[in-house]
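What you see is the complex with one protein chain gone and the rest in place.
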Amino acid sequence: MFLTLVTFLPLVAAGILAFIPKENEETIKQTALAFAVADFLLSLQLWADFDLTTHKMQFEFNVPWIETWGINYHVGIDGISLLLYIMTTFLTAISILASWEVKKYIKEYMMAMLALGTGMLGVFVALDFFLFYFFWEFQLVPMYIIIGVWGGPRRIYAAVKFFLYTAVGSLLMLVAIIWIYFIVQDKTGVYTTDLMYITQRLDIPLSTQKWLFMAFFMAFAIKVPMFPFHTWLPDAHVEAPTAGSVILAGVLLKMGTYGFLRFNLPLFPHASNEFLPLIAALSIIGIIYGALVSMVQEDLKKLIAYSSVSHLGFVMLGIFAFNHYGLEGALLQNLNHGLSTGALFLIVGMIYDRRHTRLIKEFGGLSKQMPKYAICFMIITFSSIGLPGLNGFVGEFLVLLGIFQVNLMYAALATSGVIFAACYMLWMFQRVMFQELKNPENMKLPDLNFRELVLLVPIIVLCFWIGLYPQPVIKTFDASVAHLVDQVNPKNFAPGGAVHAELKPGHAANGKSEVKE
Amino acid sequence: MDLIPAPSIDLISLAPALVLSVFGMGVLILDLFIGKDKSILVFISLLGLFLTTVVTFAKGGLPVYSFQGSYVVDHFSIFFIFIFAISSALAIMLSVNYNRQENIKVGEYYSLILFCTVGMIILASSTDLIMIFLGIEIVSICLYILAGIRRNDARSNEAALKYFLLGAFATGFLLYGMALLYGATGSTQLMKIALALKTGKVVSKPLLLMGAVLLIIGFGFKVASVPFHMWAPDVYQGAPTPITAFMSVGPKAAVLASFFRVFVHAMPDMAESWILVLSIVAVLSMFVGNLGAIAQTNIKRLLAYSSVSHIGYILIALIAKNSLGSASLLFYLLAYAFTTFGAFAIVIILGRRGDEKLEIDSYSGLAYRHPVLALCMAIFLMSLGGLPPLAGFVGKFYIFSAAIKEGHVPLVVIAVLNTAVSFYYYLKVIVYMYMREPAGEFHPTLAPLSLLVVAIAVFGTLQLGIFPGPIISLAQQ
Amino acid sequence: MIPLSHYLVLSAMLFSIGVLGVLVRRNAIVVFMCVEIMLNAVNISLIGFDNYTDQVNGQIFSFMVMCVAAAEVSVGLAIVIALFRNKPTVNLDEFNLMRW
Partner (left out) sequence: MLSLAWLVPVFPLIGSIVTGFFGLRIGKDAVGKVACGSVALSFMTTLIILAGLVMLPEEHRIYEQVVFTWFASGDLVVDFGYQIDPLSMVMMMVVTGVGLIIHIYSIGYMHEEYSYYRFFAYMNLFMCSMLLLVMGNNFLLMFIGWEGVGMCSYFLIGYYFEKKSACDAGTKAFVVNRVGDFAFLLGIMYIFKEFKTIDFTSVFAAAPNTLIYGGEAVTLITLFLFIGATGKSAQIPLYTWLPDAMEGPTPVSALIHAATMVTAGVYMVARCNALFMLAPMSMMTVAFIGGGTAIFAATIGMAQNDIKRVLAYSTVSQIGYMFLACGVGAFTAGIFHLVTHAFFKACLFLGSGSVIHGLHGEQDIRKMGGLKKYQPVTYLTFLISTLAIAGIFPLSGFFSKDEILFHSLVDGNMILWGMGVSGAFITAFYMFRLVFLTFHGESRVDPHVHPHESPKVMTLPLVVLAGLAAAGGLLGIPLIKGAHLLHHWLEPVFSFDMKAALDASAQMMIKEGHHVPAWSHLLEKEEHGLAMEIGLMLLSLVIALSGITAAYFFYIKYPTLPDRIMQGQWGYELVKNKYQVDEFYDATIVNPAIEGSFFLWKTCDAQGVDGAVNGVAKTIAWFSDQARAFQSGFVRNYALFMVVGFIGFLIVVF
């Protein structure tokens, strides 16, 4: 019940905001921030009460929702989702504070932000297919509105692209969800969409697994985004307002990787193993390709967007290492990317607020003018590069270590990403912050104000904390990851898995003939 | 053996149609005796619809057949009558203000809607080809008139003419199909047809197939499925907006009910043939509807094309031909009714005399002038698109479930891809409402009844989307 | 007895004539008359079937068809008249205000 409260608190806050007259801008902003911070603090309580020793779902809450279909309102949290959940509340609060200077329709903006918060939190706690899909699609709308209304010049194009692209993937997932629903019903006679129940009992032949895997893969790979499905991301990032980018990078992309962890791996372990080469290849291409393309970008946000493609490649690679290191590294890297890239977007947003441009060539030598900004930017840059001692390193190392156990070539190719990361980040940093301060427009830029420091300092502190003492974070993952490793271990599923898992002939006869190769 | 057997007529099972007919005639007659103010007629019509709904639930021990099995009262038909009553009531409520604004001072208007509803009730309850034919014709003839009720408006006229000529043309096909079916099986009653098919007592297989195809054309026309949909955009655009809304929900639902009975109940034993044809029709409808809608600039035409695509989704429920299929059909239609009426209600509210605001770009910036209206419109559009937590999503989920249960996965994949395409044009409207600066002024006519319609529609859309449980249980009976 | 196929062929031919008429004629009234031909074609086959199978359903059906056809005529002509008031022509090709 507490979990439900934390999840829906932002939506309630959005409802409350609706009743504040839109002239009271300060009240609106403060109320929104107060609720977001409160939600963050409440979510910390979850961590405090979290039992590290079990992989089982905690804070579970399960009530029937649509009984006829066996759909429940089932929420719960485990080591995999807990920290993503907390990061979501954290970044929601940060984003709201980052949006202090939004000029138009502030009330609607805050409402959208808060509604988005609930949508994202819901995705991470939903333990019912239907409920998951419900939240998964639900959060699209506020994000779409945020990009489309408060975005840059090509915001409509970007917003529609974002929406449609992600919708295509998720609709295919919907088909798969329904399919699973009937497979389970055929096998057990129970109509249910309960994830836990299905995960334990879903035992399907490899060919079916492959199709279902592909459907889920499309939904999540687009969200992540993996290599050929990434082009919505630069557009969305470039056009989104600062806070939108922060949320997009910090949370929305994580929903994709979370989906792989929560659905693809446990539900289709065999297919996951079969698809490993493909996904590893796409991830590695993503890592290198994202980095190279990022190197030559002229727009700061686009650069960071492409760097996300690269970073998320690491995360995917870690997930598909199927071992403890890789998975924990991926989870950690999820958080790290959320923090570092979120902070980078904030940083770019701050300079954009001052100069109304994000073109790298417009800048140069800002260090001289804005030393505080320079320090923050520098730390975050190195965190993004993955410098040991900052947050990026541990996750990256674990991911690489994980994939190394699988294949030396994968690891070698992926590790080359660390070189490219240094190239594009440092080159960008050099052109923006170093060199001569030539552009007269940059001569009088004010340094960070108090609010902006308040935004960045907590993130920087977290960066150091995760970099120097990530143990509390990793411990949180441990039990759940160990369980997941077990689930995807080839030893634990029958080879072929076919005979006893055939569908009943009467029912899906057509389906089989049409669907199997 | 009596020479003239006394027909066993169960009046209670006929009550809905009878009550509504009485009210319809009452409205017609009363119209002669009252002055210019027709609002009393509205009240009486709504009362009639309400009473119809009440008496619908009076019958116990379902299903009950009357007229030697030509007419049935079962859960299926009751649910449909419920849908019809809601859609007709909403249409009437929407019309009040619209008629005032467009200066339509015709008393028959309301009685025609009521008669049309009677036709729908008959259509949904009939289990005999003759009755079905009669029902369809009652509905159609009323609609021909209603579409052209703005006698001085060239578009309205044109709509009526097109609808009428093509409708009659399609009736020819339908009728021919019925005749051949009758000839092939020796009966006009659906149950006997089913029996004949089951036992193989078919005079001629080609005749049967031909009949089935002709029936598909007839029904397909009435529900505006591709390639028999072409009247729909034009007629939707030309007809008065409340009638457009009405047309796109009630009559279609009625025809679908009958469509379902004829094909799923009467011809399950030749399913392979008609499933193939219906699949093609469904796929074409989805594609043509969605693709056509993308290019539209007129909101009514857009919604018309969108309704074509929705027929595509609904036909999947028929193709599934299982109990889930019928239940999902019911649920989807109810959801669709709420959503469509809601959308059209907003269209009507935004328009005013001489400035109907039917072009999509006239919606620019609506969200900043009238946030609630814009939000409602967005809800309806998203529900049409099928986004949770709205009714349209649950409906689609339901239909897709029915189809996947039968293994029609490719069909469903096509359907979901089409859904994605459809998001584009629904989003387009939202883009105009939310993401563009207001272009002109808005002068919505905020009539109480219209707003009530919006409120009901929003409530229905959200209720069916978030807590669809009760209605699903009802639909599954 | 005249074999059933004769009825059916006649009916089909009439129906086809009606369909063709609808497709090629421009005058709204003529088109509508072609539709009537189609309906009557159906009547022939209905009665033919009846005659052949010794039933009455088809005859009842054809009565219904006639009634409906009559009703359609009245409505159809009313629509044409209303149309004619606004635009003095019955040429269908001149009615395409709404398209695309």
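All chains are identified by letter, namely A, B and C, in their written order; residue positions are counted from 1 within each chain.
Here, a residue touches a chain if its C-beta (ideal position, glycine included) is under 8 Å from a C-beta of that chain, and two chains touch if they have at least 3 such contacts.
None of these values were measured; they are calculated from a predicted model.
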Chain not shown, its touching partners among those shown: A, B, C
Full-complex contact with the absent chain, from B:34, B:295, B:372 or B:446: B:295
Of A:54, A:188, A:435 or A:489, the residue in touch with the unshown chain: A:435
Listed residues A:166, A:297 or A:442, member touching the removed chain: A:297
Chain A residues touching the omitted chain (full complex): 161, 165, 228, 230-232, 289, 292-293, 295-297, 323-325, 328-329, 365, 367-368, 382, 387-389, 393-394, 397-398, 400-401, 404-405, 408, 411-412, 415-416, 418-419, 422-423, 426-427, 430, 433-437, 468-471, 474, 478, 482
Chain B residues touching the omitted chain (full complex): 161-162, 165-166, 169-170, 173, 206, 209-210, 212-214, 216-217, 221, 226-228, 230-231, 233-234, 273, 276-277, 280, 287-288, 291-292, 294-296, 421, 424
For chain C, the residues touching the chain missing from this view: 19, 22-24, 26, 31, 92-93, 95-100
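By our rule, only the chains that are shown with their structure count from here on.
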Centre distance in Å when chain A and chain C are each reduced to the mean of their C-alpha atoms: 63
Separation of chain B from chain C, taking each centre as the mean of its C-alpha atoms, in whole Å: 25
Rounded Å distance between chain A and chain B, as computed from the means of their C-alpha atoms: 42
Chain A: positions in contact with at least two other chains: none
Where chain B touches two or more other chains, by residue: none
Complex contacts: residues of chain C adjacent to chain B: 4, 8, 11, 15, 18-19, 22, 28, 31-32, 35, 38-39, 41-42, 45-46, 48-49, 53, 55, 57-58, 60-61, 64-65, 68, 71-72, 75-76, 78-80, 82-83, 85-87, 92, 95-100
Chain B - residues contacting chain C, complex: 129-130, 133-134, 137, 141, 144-145, 148, 151-155, 157-162, 164-165, 168-169, 171-173, 175-176, 178-180, 182-183, 186-188, 233-234, 237-238, 295, 301
List of chain A residues in touch with chain B within their complex: 65-69, 105, 108, 130, 133-134, 137-138, 140-141, 144-145, 148-149, 155-156, 159-160, 163-164, 167-168, 171-172, 174-175, 178-179, 181-182, 507-515
